[in-house]
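In this view, the complex is presented without one of its protein chains, the others remaining in place.
== subunit A ==
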Amino acid sequence: MSLITTYCHLSADHFSVNGELVATREKDAADSWFKQIYKEQEIVYPKFYKMDALSQAGFLASEVIKRVNKGLASKYQDDEIAMLFANQSSSADTDLRFLHSYEQNGAPSPSLFVYTLPNIVLGEIAIRNKWFGENMFAVLPKFAPGFFVDYGQIFLSTGAKAVLVGWLEVMGDQIEVFVALVESESEGGMDFNKHNLSKLAGLSHA
């Protein structure tokens, strides 16, 4: 049986894990909301500053999930944690910035261009953790619990022992992030099914 063992939400103002608030946005701060979380949580990973917003969101969610699930890093082999992410607007937030770089600022920016793919966030998390497992990023019209459960189970039946599933929608100030850890060998948690995933995600359109 596979269980949802940890989950996290990131919205425009709040960051929570397992339903408990971790951080609230400081409206007047000079730092962006994601940088506020990074600093406040005392995460040390300088590459974070180079990432685009989508990658930062996925990175923060995965870091806080690891933090509350302490054994995660040592419990599995380096290819036993798969990642299954999806969103609605692909990498559009960064695509717009890249478009701006050559239409307004005079030259296409290579450092922006490399983030104009939604699956780059998977690469960033893989690099951070040295995870060599399976990755998949889908673009769907809305949060689809059935997709995550169907394909998450496929990962778990073809070699993975844990899957990070996540809806990572980041478009300007609109932030709707839900990431959950599903494990096939675990003591506690909620059944990994559509109903529970949908309930935990609590996304407005789901």
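Here, a contact is a pair of C-beta atoms (placed from the backbone, for glycine too) under 8 Å apart; a residue touches a chain by one contact, two chains touch by 3 or more; residues count from 1.
Just so we're on the same page, contacts and distances are computed from a predicted model.
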Among "M20/M25/M40 family metallo-hydrolase", "Beta-ketoacyl synthase", "2-oxoacid ferredoxin oxidoreductase subunit alpha" or "[NiFe] hydrogenase metallocenter assembly protein HypD", UniProt's protein name for the complex chain that is not shown is "Beta-ketoacyl synthase"
Option from A:Ser11, A:Thr24, A:Gln41 or A:Asn129 whose C-beta touches the chain left out: A:Asn129
Which one, A:Leu3, A:Ile43, A:Val68 or A:Ile154, makes contact with the chain that was left out? A:Ile154
With respect to the chain omitted from the figure, which of A:Ala23, A:Ala92 or A:Val165 is a touching residue? A:Ala92
Can you name the residues of subunit A that touch the chain not displayed here? 78-79, 88-90, 92, 95-96, 98-99, 102, 107-110, 113-120, 122-124, 126-127, 129-141, 144, 147, 150-151, 153-154, 157-159, 171
